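For reference, the structure I am asking about is given below.
Removed: one protein chain of the complex. Kept in place: all other protein chains.
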Amino acid sequence: MTGRRARAAAAAVAAGLLAGLLSACSPAAGQAGEPSRTVTVFAAASLKKTFTELAHRFETAHPGTSVKLSFAGSSELAAQLNEGAPADVFASADQANMAKVEASAGVEGKPVVFASNVLTIAVPPANPAHVTSLADLARPGTKVVVCASQVPCGAAARTVERAAGVALHPVSEELSVTDVLGKVSSGEADAGLVYVTDTKAAGGTVRSVSFDASSAARNLYPIAALRSSADKALAAEFVALVAGAEGRKVLGDAGFGAP
Amino acid sequence: MSAGHQGHALPGWVTAAAAVGTGFVLLPLAAMVLRIDWPRFVPLVTSDSSLAALGLSLRTSAVSTLLCVVLGVPMALALARDTVPGQRLLRPLVLLPLVLPPVVGGIALLYTFGRRGLLGQSLDLLGVQVAFSTAAVVIAQTFVAMPFLVVSLEGTLRTSGQRFEAVAATLGARPGTVLSRVTLPLVLPGLVSGAMLSFARALGEFGATLTFAGSLQGSTRTLPLEIYLQRETDPDAAVALSLVLVAVAVGVVGVAHGRRGGSARLRTLLSWSRAGAPR
Partner (left out) sequence: MSLQVSFVDDARGTDLQLDVADSETVAVLGPNGAGKSTLLNVIAGLHRPASGSGRLDGETLFDLGDRARTWVPAQDRRVGLLSQDALLFPHLSVLENVAFGPRSAGAGRSEARRRASHWLEQVEALDLAGRRPGQLSGGQAQRIAVARALAAEPRLLLLDEPLAALDQSAAPLVRRLLKRVLEGRPSVIVTHDVMDALVLADRIVVVEGGRVVEQGTTDAVLERPRSRFAAGMAGLNLLHGRITDVGLAAGSGTVSGSIDATAAAGDDGVAVFRPADVAVYTQAPAGSPRNTFHVTVTDVEPHGDQLRVRAGDLAADVTPAAAAELELAPGTPAVFVVKAAAVTIYPGKPAH
């Protein structure tokens, strides 16, 4: 008798755990007073601050709607979308990943370029290696970190190197902008090549040293509503907000250039 | 589970739960294998960058495992024999890398060995720069892998008991002799499996290496970093390399077990430890 009761209790606990696990996995479940309409936005990690602000404005302007944001590297988001992840809008940090989504998951109409970004030299606040130009990074003994060429910021770094005629010998080719910033802000590296917006977002932990050749690699940010969207009208409205004047203002404040 | 083994039959629900657990571990592996682009597999895994990453991973993991043994065995001995003052406090701290997110471990190492770190500044004066070097990879791997050896060995030391050591002392053996001729041979299986766990952990180490050592082909970009990077442009290559990583890990553990089975001395030891201490 006690054995059976214990088993029943164990089963109940297991079922409860499972239910908790499942509800934790599906963000929509179990929330009271849920808004009637939802738009899910997959956006490049560099857009985190601006899109959070824009999503807030969107919700204020459209009472009863909710914007769900998912931030990650563009290639990761593209891979998720092409594997069938449910989303309404995709904002990429480069056109290559948008092209992948266009070709596989599919978008509504043509993607719209809504912002641009250029590289800058990030240095520790004290600038111990006295970096003032891109050429300074090629000096022997200067520890430079860049992104690996497989990631967009690394590809852009190669482009500006060629445009400026400077050959860098980085001590590390990092996997993401965050890793480059981490090495610079901690002082391990003397300088790193990152986007203007990244140094802005990093606050006072790094300083930005701009250079002329940066315009050789202008990174364009496209946005599009997805074909699989359940609420295409709302998705289109969000795209319009980002690409419109209000979006321009918020993005500009964060350091993004005009499209 | 197999009928050849003696022992009590397990309740059905245990077997069922075990099957679910096994599936949970094996299915993702199978899913990965199914996605492999076999015609491109060999070129993908034999590219310069892949081979460089694999070679670096094997070398650094081997050195890290050695360091784990050199530093971890004395730690396990001290902890298991309750000789450390305040060890109730010390043990969880020493085992911290087990629960610390590897990225945080990397940051902590940066604050220690980095250019502006606790020790790094002094090392810098001596002309030693750890950051962005292969040594940094080894440090990161050792940091995350050592607790596996310490925990595994301490457990074996505690269960192996101190009675054999007491007998050895009454036979006139000095502490050093007791350690080398009694304690260590008795816990050798635990030491081997602890070292294997450490090697596997070092091989898979990603976060701390990324944060602390950087990523440059041939000197700091280990296989897991290479896999992460390949994923940006070529997911097929990432999957192929992951399979190589799994194969290497399985191979190393398999070889260790094979060798263990091959030694008559150890086999006796294992049969004894399975049967329990003589009473």
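We just call them A and B in the order they show up, numbering each chain from 1.
Following the convention adopted for this analysis, contacts are C-beta pairs under 8 Å (C-beta built on N, C-alpha and C of every residue); 3 or more make two chains touch, one makes a residue touch a chain.
What you see is a predicted model, and the numbers here were worked out from it, not measured in a lab.
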Review point. For the chain omitted from this view, which of the shown chains does it touch?
Key: B
Review point. Hey, which of B:77, B:107, B:168 or B:195 is the one touching the hidden chain?
Key: B:168
Revision key, fill the gap. Per the touch rule stated above, chain B touches the missing chain via residues 163-164, 166-175, 177, 181-182, 185-186, 188, 265, 268-269, 271-273, 275, 277-279
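We adopt the following convention: only the chains that are shown with their structure count from here on.
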Review point. Approximately how many whole Å separate the CA-defined centres of chain A and chain B?
Key: 34
Practice item. Within their complex, state which residues of chain B touch chain A. Key: 110, 114-116, 131-132, 210-211, 213-217, 220-221, 225, 228-233, 235
Review point. Considering the complex alone, what residue numbers of chain A touch chain B?
Key: 73, 75-76, 79, 143, 145, 148, 150-151, 170-175, 179, 182-183, 186-189
